[in-house]
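As you look at this complex, bear in mind that one protein chain is not there, while each of the others sits in place.
Take a look at chain A:
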Amino acid sequence: MTDNIVKFIYKYNNHENTECEASINIELPFERGDECLDELVTRLLNDMDTMQRYLDEHEKVKAALRKFIIDANQIYLDKFAERLFEHAGNNELDLEAVIRKTERQYKDEIIQFADRIGPSDEDIFAQSFHRLVHSSSLEEILRRERAYAKVISDMNTLMDEEVEYLNSTQQKEMDNKIKQLDITTTSDDINNLLAQQYSTQNYIRQRYESELQAKRGHQRNEYRDWITCQVGKIFETSPAATPLGNRSSMFISQQPSMEESFTIHLGSQLKHMHNIRILSADVTDLCSPLHIDESLNGLNMALGLYSSSLCGVVVLTPSIQAQANRSIIKNANMSTEFHFEQIDNQLEKIEKQICNLSVNDSTSPSVNSNSSALGNNDIPLNTGTVGSGSAGGSPTKMATTKLKTGDFFITKHSNLSQSHVIFHLISDEPINSPSEINSRHPVILGLRNILKTASRHDVTTLTIPALMRHEMSEDMTVQWCMRRAELVFKCAKGFMIESASWGGAELSTLQLLLPHDISEELFTTLAGMVPNVFRVANPKILVDSNK
């Protein structure tokens, strides 16, 4: 018997007045409450004469046992502490380590002891902007943004035109040369010309690029200064609320070709309401430049930017480096990103992080798996390095510097039409051979992770590709599409039900995005599947109860 187990012996006289005893082993320290005591009493009584149960013996047993446990436990705890002191005295415990650990814990987790970091510039700007955007200055902000955007997009157009002109003249020149081939020119001449043309083009592009970059930097500074200074003014004057009844928010800039909306209830007993919209559109339309036309969605996006109801879009991307969809990059570059870094910089940084991540993974995998949500600040970039999980691919591939299917990276935007946040989900499904996937496929698990991240960070409107594809292809048969859509719908439903227990923001609208080139017939079929998978809310009909 080890020293943390004690034996309780209970002596009693049974109904025939003979002396009996019952005993039970108790494990120390005894940390659980009265319920556990009751359990022990029950076990003792079961060992005793059944008559005792009817003689209300349990009360006596309980009192005796209780006293016994309290005393034994106290002795045990005292001894335990004294043994610790002995260890400390014999230098078996590293007291300095204890001191360091204690200090670390207090400094890392309790605000009074932490090294206070003031709010970052980003925080301050975010608050200023959020305040301003909910004031009468809103119109002015939008007007400015539009003006800035116009400058950039004009420059872009100019660049495109010049490049195009150059292209055509160069083409002509080349054609002429080629006609003269073997007459007055040699192939070397042509090669030379090619190289020369290429460098001219490159030069023009670079000139524009650097000009654009400078312009954007300039605009960004000007804009941010202006915002900060406006907030100062707002403080002086009485802050006016957002102009109510602005009609602008009612317009939606891009009308997708086909769409259908549903209100659904999820949950078996307690029902949560969500909106589901199925639509067919090009994913880049959801990430189109915000200020390009006179659309007024800019207002929605500005109001929501620093709120806790963000809009997110899931875009599929192959696993080569951190490569975003080209047209989205182009769209994001159509105007200055005033709030976050320009998309190229964001992507560049992410790429670096991916390298770091792989290095970290391969050198110290144990750090990741052991560190919990607290105290992992020794890895500077991982805030919530979260477990090692078994869902990932084989660990031998750790050293490669790319993301795998199901991983995703995130870019943030203030100048796209319908998304604040883009989840770039890695999917390597070959374009021309639709494969079969199941609910345990990494890309689906990645989708779950996206929903989880969305819930944790208040993304309440999320668009996901309903077929996990952005384009239709010849091989995508109707049956395949239906199977795939059913899988995605059902998994999304499961994740949404699950999300209720995550304790984050509830997803209010889920948009299921179908490829823009889908046939109308197929769209109708797939839209028809939505109410079968999700439970569509009953219409509320008001009836006069007096009737």
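As a convention for this text, a residue touches a chain if its C-beta (ideal position, glycine included) is under 8 Å from a C-beta of that chain, and two chains touch if they have at least 3 such contacts; residues count from 1.
Note that in this section contacts and distances are computed from a predicted model.
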item: Hidden subunit of the complex - UniProt protein name among "E3 SUMO-protein ligase Mms21p", "GPI ethanolamine phosphate transferase 3, catalytic subunit", "DNA-directed RNA polymerase III subunit RPC6" or "TBC domain-containing protein kinase-like protein"; value: "TBC domain-containing protein kinase-like protein"
item: Selected residue (touches chain absent from view) among A:Lys60, A:Lys177, A:Lys412 or A:Arg483; value: A:Lys412
item: Residue among A:Cys20, A:Ala72 or A:Ala126 that touches the chain left out of view; value: A:Ala126
item: Sole residue of A:Leu65, A:Leu132, A:Leu305 or A:Leu507 that reaches the chain not shown, by the stated touch rule; value: A:Leu305
item: Absent-chain contact - pick from A:Met51, A:Ala88 or A:Val478; value: A:Ala88
item: Residues from chain A at the interface with the omitted partner, ascending; value: 29, 31, 33-35, 38-39, 42-43, 45-46, 53, 56, 58, 74-75, 77-82, 84-85, 87-89, 93, 95, 98-100, 102-103, 105-114, 116-117, 122-123, 126-127, 130, 265, 267-271, 305-308, 310, 346, 349-350, 353-354, 356-357, 360-361, 368, 372-375, 377, 381-389, 391-393, 403-404, 406-410, 412, 420-421, 442, 445-446, 449-450, 453, 456-459, 498, 500-505, 535, 537-538, 540, 543, 545
